[in-house]
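This is the structure I want to talk about, given as structure tokens.
Every protein chain but one is kept in place in this view of the complex.
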Amino acid sequence: MSEHPTVEKIVINVDGKDVEVPAGINAIEAARLHGKEIPHYCYHPKLSIAGNCRMCLIEMGMPMRDRATGEPIMNEAGKQKIGWGPKPTIGCATNVAPGMHLKTDSPMVKEARNGVTEFLLINHPLDCPICDQAGECRLQEFSADHGRCESRFIEEKNVKPKHTTLGPRVTLDDERCILCSRCIRFSSEIAGDDCLGFVDRGTYSTLTCYPGRELKHNYSLNTVDICPVGALTETDFRFKMRVWFLKRTNSICTESSAGSNSTIWSREGKIYRITPRRNDAVNDTWMTDSGRELFKAIETGDRLTRYTVDGVHKTPDETALVATDLLKGGAVAIVGSAHSSVEEQFLYSLMAGRTDAKVSLIRRTGEGDGILLTEDRTPNMRGALLTGLISELPAGDVGSLAESIKSGTVKTLVVVNEDVTVFGLPTDILSKVKIIYFGTHANETGRVADVVCPSLSVFEKEGSFVNVSFRVQKFAAAIPGPKGVLPDVSILEKIVAALDGEKPVGGITHDILWERLAGKIPQFAGLTWSGIGDEGTAVDPTAFLDLPFPERKHLKFDPVAFKKVPVAPVEA
Amino acid sequence: MNLKPETIEKIDKLVSRYPTKRSAALPLCHLVQEDQGYLSNEAMEWIARRLDLQPINILELVTFYPMLRTKPVGKYHVRVCHTLPCALAGAYQTCRRLEEALHVKAGHTSEDNLVTLEYVECHADCGRAPVVMVGEEEYTGVDPEKAGEMAARIKSGELSIGMPDA
Partner (left out) sequence: MALKEKRLIMKHVDEPGYTNDIDCYLKHGGYEDLKKAVALKPEYICAEVMESGVRGRGGAGFPAGMKWKFLDRKSGKPIYLICNCDESEPGTFKDRQIVHKDPHQLIEGMMIAAFAIQAKLAFIYIRGEFFQGYRILEKAIEEARAGNFLGENILDTGYSCDIIVHRGAGAYICGEETGLIESLEGKRANPRIKPPYFPAALGLYQCPTIVNNVETLCDVKHIVNMGGKEFAKIGTSGNTGTRTWCVSGHVMNPGYYEFACADITLGQLIYDICGGLKPGRKLKAVIPGGSSAKVLRADERFRGTLQDGTEFDWGIEDIPMDFDSLAACGSMSGSGGVIVMDDSTDIVEALANINYFYAHESCGQCTPCREGVPWLRKVTRRMVDGEAREEDADLLKSIADQIAGRTICAFGEAASWPVQSFIEKFKDEFVEKAREQAARRKEGKKPATETTLV
């Protein structure tokens, strides 16, 4: 299964050097592949080409041919002459062709960029010191490279609306707007909500929503991400933190099986925001607004922070010992989770094997939006299947366990991060079994559990999920978890090893876990933890293609096409 | 919004002629403006609904094209061309004369809503400059003297505004 179907390569010349690039890409991307940055504002690889900012002006030339005969015209050195255009051309709308010559830093190009930069700044408020975009502002960056030190503009600047509430999550400063139209194109082309537009004309053109309407679709914060200046800012993040103080950590959105790649922005153990991370096979450069809010849950007061047995605080080792003893008694059932990482699921799967336990999961579905919110609202249902934790898709509740509990065939129940009291196992049923609970937050199940192991959230641990198109994707720990709480895999390793009378590996690592995973699970054969890149790895889904998955067509997933060619499409 | 039946009829006929509904947006703006005098939010929303568009799509047009307006104008909408050929022929003097005679500044509507006076760009009749449009009627060679006469005829209600049924 090749992830990158062979793309035809052609040779072009960038600033005097012949280089190979994929056919069909534009000059900006071609130059980028060879280390040349062509500055731009309006161009975005995942939106239609607008060509309005004029920052990416470059010189373009093609090998000359005689008009009459079609024969190449040669120069004295015996090479084909290059016919350079008299005017610079925009790189974003210039698609490479064999033999094309580009100049990305000639005097004409520099002069054009300097001109555009001067124009963009004459009506700009130049308020970087109080602007949230500072530090990640293209205008600020390019102005440093291409701007003048002194302004030649002595006229009055245009006045436009400032700090307008554009929607529940986005604030607009029209004076900073450079009218690149990225946000308008995004809303219309990707989010499918044509809510933004320019009103008035010429230099008075102003970004706005229709009176009484708002930018409130569930992708509104993507407009903030792609705004190259400080015009659109995240209301929640405004004035909170300078971006250069924040640490960036790769993560995966757990909102649904789409598995949008994300970046966690944190400082001193506190998360400030989550933004999408580009992955052309998964989410392009987008993610939902709702997915970006998930980190707020970890700050709530009901986090579980202590290992307890019968309500008494114990060490992790003591707790693991008690849990192991319970499990060794047999008659075990496990209510696992599709929110657990592949590695955790693998250990639960071993636990089930060694205790002969029946494993159930709980289906979490909702309406999909056709973009990046899929019907399956868990991040790792495929992981549960691949690790053998389950072999069928789960039901909506675990009420079927009630009979087994009543009849005594289940005496110990392991529950992972679910409150089973609302999924068919009320407390009077639970009172008949011993409960080992793994979870991040307190709930009724945790309250009645005999053994409680606090878990780390996705932001506090590392691991991997397998998304809707069977792509294994890694996430890293952005912030430390509550003091004293170990990664779930550590405590699971202790229990699972003890169940077989083995010595647990102290300080279990994902490298070791993946050696085991690769050895045990055919789809993971050959994979290593460090070998899974930032964009993840697609694994073979064929064993599961006949299962009635709930996901419909989304941005990068089409169930019908996937059954035929089970690889997520990759765009150039 | 109460559009005249004949306006609705015109709109229905017109929309069906275009290969796409959206193409009818500008013509609809004209028709509704002619019917209502201007394009209110209600009007823009109506047009958007009629063409399966979002209201912002219509607001974008209304604020782009100078002939479309979001506020009513006076009974006499006097548009004085001030582009170079008309300016060379004295358009500014013409407009100043109109301002004095009609007691209204260019860019404004008189308090009695009789006149809206404004400068506009080229009307493409530069050979007969200065050109003044009143409503839909074109007046050419409007020197200050003629402007004075024009103002008098506006005040007396005699001046044609060129609309067949007005």
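Read from first to last, the chains carry the letters A and B; within each, the first residue is number 1.
Criterion: a residue touches a chain if its C-beta (ideal position, glycine included) is under 8 Å from a C-beta of that chain, and two chains touch if they have at least 3 such contacts.
As the structure is a prediction and not an experimental result, all values here were calculated from the model.
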Contact with the hidden chain (one of A:Cys131, A:Leu166 or A:Leu179): A:Leu179
Option from A:Lys9, A:Lys79, A:His163 or A:Arg201 whose C-beta touches the chain left out: A:Arg201
Residue in contact with the excluded chain [from A:Ala112, A:Leu215 or A:Leu555]: A:Ala112
Chain A residues that touch the omitted chain in the full complex: 49-55, 57, 86-88, 90, 93-94, 111-112, 115-116, 118-120, 122-123, 152-153, 155-156, 178-179, 198, 200-205
Sites on chain B contacted by the missing partner chain, in the whole complex: 17-20, 22-27, 29-30, 51, 53, 57, 60-61, 64-68, 82-85, 87-90, 92-93, 120-129, 133, 136, 138, 162, 164
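As a convention for this text, only the chains that are shown with their structure count from here on.
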Footprint of chain A on chain B - complex, ascending: 41, 53-57, 59-60, 63-64
Residues of chain A defined as touching chain B within the complex: 194-201, 208-213
